[in-house]
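Before anything else, here's the structure in question.
Certain chains of the assembly are absent from this excerpt, and the rest are unmoved.
Think of it as A and B in the order they're written, each chain with its own count starting at 1.
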C-alpha cells in the first residue's frame, strides 16, 4: 500500500479521517471498486460485440451497422434482425452487475466510516471481486448451474456483511 | 446518535470534516442508505422466490432448478417455462429501486458536503425510506393506483430537494 508523497503519514491519517488514500482500507476499497466498475463497464463493450456478431440491434437508426456487418461479411445470416439470446445474456449479466456492484461500492463507502480492521475489510473486497468475476464467467460460458447462483450469493453476502457494522454504529 | 468512543468529539468533528460518523447527518445518511440498499438487495431474493414459485427462469442452464421444483412438488403446473407476470413485477420493482435508491445515496453524499441542518437532512432521509417501503408494498400487493405513483413521487421529490443546495453552493 503506497502512502502518498507526504512524509508525515500518521498526522495525515488523523487529520484526514477515514476517507483518504492514507487510510489503507479506503485505498483498498478504491482499488477493488474501480476494478469492479471497469468489469461492469466492460459488459457494455461485450454487449456491443455480441450485437455485431449476431446483427441484433434495437433501434431503426442502428440499421447502418447492419449494412456495415453485411459489407464486411460478418453476418451470421438468419440471426440478423431477430432478438438474440447472446445479446440478452450479456444484457442480463450487465443488469445483475448494476444490481450488485453499485450497492457494493455504496455500502463499502459507509463501511469504511465504521473504521473496520484492515484485514477484515480487504477480505470483503477480495471475495466480492472474485465472486463477480466468477459470476460473469459462469454466465457467459455458460457453466452448469449452480455455479452462477453460488458465485452471485458470495458477492451478495459480502455486501450484506458490510452493512451490519454500519447499522450497528448508528441510531436512526 | 452515538458519537463514537472518542472523548473529544468537537475536535474530531472539526478535523474530520463532514464525512465522518462524528457528523450526525453523515451517520444518519449511512444508516438510512444502508437500509434502503438492503431493501433493494432484498428484491433479488424476492425475484428468486417468485421464480421458484412460478417455475419461470431465463437461461437453459437454470433448467436444473425446474427439476428440483418438480421433485419437491412445488410446481404450479402450466406456469412452468412461461414468462411470469409475478417475476416481471418483481424485476420492474427492482429496476425502479435502482433508478431511485442509487441516486438518493449519491445525491445524499454531496448534500452532506453542504453541511445541511441535521433535522432538515433527517427528514429528507426518513421521507425517502418510508416512500420506498410504501412503493414496494403498493407494487407487490398490489394496492390500487395512484398509491404507487404517489409513494414514488415522494421519494423522487426528496432526491431532487437534496440536489438544490449542492447546485446552489458551487459554480460550474
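FYI, contacts are C-beta pairs under 8 Å (C-beta built on N, C-alpha and C of every residue); 3 or more make two chains touch, one makes a residue touch a chain.
All figures in this text were calculated on a predicted structure; none of them were measured in a lab.
Of the identical chains making up the complex in this file, 2 are positioned in the shown model, whereas the full set numbers 3.
Just so it is clear, only the chains that are shown with their structure count from here on.
One inter-chain figure worth recording: chain A and chain B are separated by 18 Å, centre to centre, where each centre is the mean of the chain's CA atoms. Residues 14-19, 88-89, 92, 95, 98-100, 102-103, 106-107, 109-110, 113-114, 139, 142-146, 148, 156, 159-160, 163, 166-167, 169-172 of chain A are the ones that touch chain B when the two sit in their complex. Contact residues of chain B toward chain A in the complex are 1-2, 4, 15-17, 19-21, 26-28, 30-35, 37-38, 40-41, 43-44, 58-59, 61-62, 64-65, 94-95, 98, 102, 105-106, 109.
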